[in-house]
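Take this structure, written in structure tokens, and hold onto it; I'll ask about it next.
A protein chain is absent from this complex, but the other protein chains hold their places.
We just call them A and B in the order they show up, numbering each chain from 1.
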Amino acid sequence: MSTSPMNMTRQPALLGTSGIIFLAVLVAVSVLVPVLNLAVAPDSAVHVPTYVVSLLGKYLTYALLALSVDLIWGYVGILSLGQGAFFALGGYAMGMYLMRQIGTRGVYGDPVLPDFMVFLNWKELPWFWYGFDMFPFAALMVLLAPGLLALVFGWFAFRSRVTGVYLSIITQAMTFALLLAFFRNDMGFGGNNGLTDFKDILGFNIQADGTRLVLFVLSALALALGYVLCRFLVRSHFGKVLVAIRDAETRVRFTGYRAENYKLVAFVVSAMLAGIAGALYVPQVGIINPSEFSPANSIEIIVWVAVGGRGTLVGAALGAVLVNYAKTYFTSGILAPYWLFMLGGLFVAVTLFLPKGIVGTFYEWREKRRQHDDIPDEPLATPRPAE
Amino acid sequence: MTATATLAPATAELATAEPAPAAKKELTEALLYLDAVTVTFDGFRALNALSFTVDPGEMRAVIGPNGAGKTTMMDVITGKTRPDRGDVFFDGGITDLTKLDETQIATLGIGRKFQKPTVFENHTVLDNLRLALKGQRRALPNIFRRESAAARERIDEIFETIRLTEHRDRLGGALSHGQKQWLEIGMLLAQDPKLLLVDEPVAGMTDAETAQTAELLRAINANGHSVVVVEHDMTFVRDLGVRVMCLHEGSVLAEGTLDQVSANERVIEVYLGR
């Protein structure tokens, strides 16, 4: 191997090959899908019906969610079993905006109160619903609600050095507590039923084909920007400290870095990305309810990332789409009763046989080939499973 | 704990009383000042009224049997363990280290090499040094940080010193044991600390590597860094040629040149063997 005299060597580019391929695929999809939906006759074999557009849009929001998990799990070693909570909070913020847009078209026709509040005999809008009739405020809340929760939670957790499994367990307890809270009618978020029956968004009919397409393209855009942001972060000096924390947190502290602050920044960014994913998810599926907080949901996100390959970003997005496509495919057919067997088996199989995931395994294979001629006797340092 | 117990409390009493003029002078002149430091784990006294000072620019070797409290001593100095009792001051008595955490102490200028070599295994050797290099430590500014020319030069210098220039693009985890030890010392250098605490730097090294490491540490010390080395390898300690301190059951058993310490009856009894 030739070593250059200058130490400006092998600084990975902002995107890298897989990043460029990933973005190209996203661009292609967000052009192709609208075209195949609008310009191709409905009876054509390549026509994409609107329900598929929404389904694909949903996958893209899941991919963004998986990306947010990969940022903290893959690069900082924080296995959050409560990421679904941030997703759901973003979703609720969007759902509250959509509820306020219904206006007098609700079943009870109250101009201010959403139907469930009329049903519960409430007379006034609770204070925390103020402002959600304005989109910019709601959009801000999509970022702030998950961001603030992550900030407070992370500040306590990281400062007192709760790490590894302990952190995973308390993040799970956090989302479980929120699940219980949002189930309560008194909380003012629609209780068990959540928020649904949306009519329009920014004045556009939420059921219309055009709106669905725009939401789809926006999801693709958000995923692309989210990817570039994560990539930028992990490449920076900041990102290198994150990986260092993942592998040897004590060493990082003794080197003079305040590890908890780095973790906190990454955790908050990750929560906000999850919130954006949730906000894009809600208008496309038309409902948000407390089940999004269930601990099982959050764990499922982890397996998407594990399947694709943690610490690769692209892999996380790929895993999310693959697993969810499989879920749609199998739960709608005769194999439906066996889906949970498959999902469970997938958890076991990936951890046992594919610990680096699809993309990670591919990288490893490529790296081995590249090194084959240079240093045959030195195996590649396998990233040890960070806790 | 009979014979040593009589030794230790004597120093403890001295410190808890009104500081004697001699002690005060010691405090203001010392880079590192430990006085009557006691640490207990579940009834086990890891440190028992440990007292010693390290002067600016000094290199000190610490020897002692397993369980003598060498690693705990380093834990106390670097803020990883809080002492139950006693004072730990840095920089002429300006800073009370018992009030600070690891990060603050590292920023003050105390670097530590662990017994088990700890480098960032998934970063290249170059990135390991970049991360250690003295400079911005806060999170947000580091997102947009760019490397300066001066930093690049400094890193090249360190590479020369630790002789790893050839390996700059390899992953830290792919280095051999001895190379990892050097990389870690290099990372300490990059931090540019006033005091280096080095825990068993030559464990698992060949004789040649051991000699090179002694040379490396002497060079670092000659550059004005104070160094405290914990080591079992007596050849290495002799190579260093510095003042030696023997710990036993959490206190200083003997202090002086290697020959003086080796001649001490108690040291022979508990550590060197007859």
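The rule is short, and it goes like this: a residue touches a chain if its C-beta (ideal position, glycine included) is under 8 Å from a C-beta of that chain, and two chains touch if they have at least 3 such contacts.
By definition in this document, contacts and distances are computed from a predicted model.
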Any idea which of "Transglutaminase", "Amino acid/amide ABC transporter membrane protein 1, HAAT family", "N-methylglutamate dehydrogenase subunit B" or "Glutamyl-tRNA(Gln) amidotransferase subunit A" UniProt assigns to the chain that's been left out? "Amino acid/amide ABC transporter membrane protein 1, HAAT family"
Using the touch definition from the top, which of A:93, A:174 or A:288 touches the missing chain? A:174
What residue numbers in chain A mark contact with the hidden partner chain? 79, 156-157, 159-166, 168-170, 172-174, 176-177, 180-181, 183-184, 248-251, 295-296, 299, 302-303, 306, 337-338, 340-341, 343-348, 350-352, 355, 385, 387
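Here is the rule we use: only the chains that are shown with their structure count from here on.
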Quick check: how many Å separate the C-alpha centres of chain A and chain B? 44
What does chain A use to touch chain B in their complex? 1, 3, 6-10, 232-233, 236-238, 240-241, 243-244, 246-248, 250-259, 261-262, 264-265, 378-384
Under the touch definition given earlier, write down the residues of chain B that touch chain A in their complex. 78, 80, 101-103, 106-107, 111-112, 114, 118-124, 126-127, 130-132, 136-140, 142-145, 152, 155-156, 165-166, 168-174, 187, 191
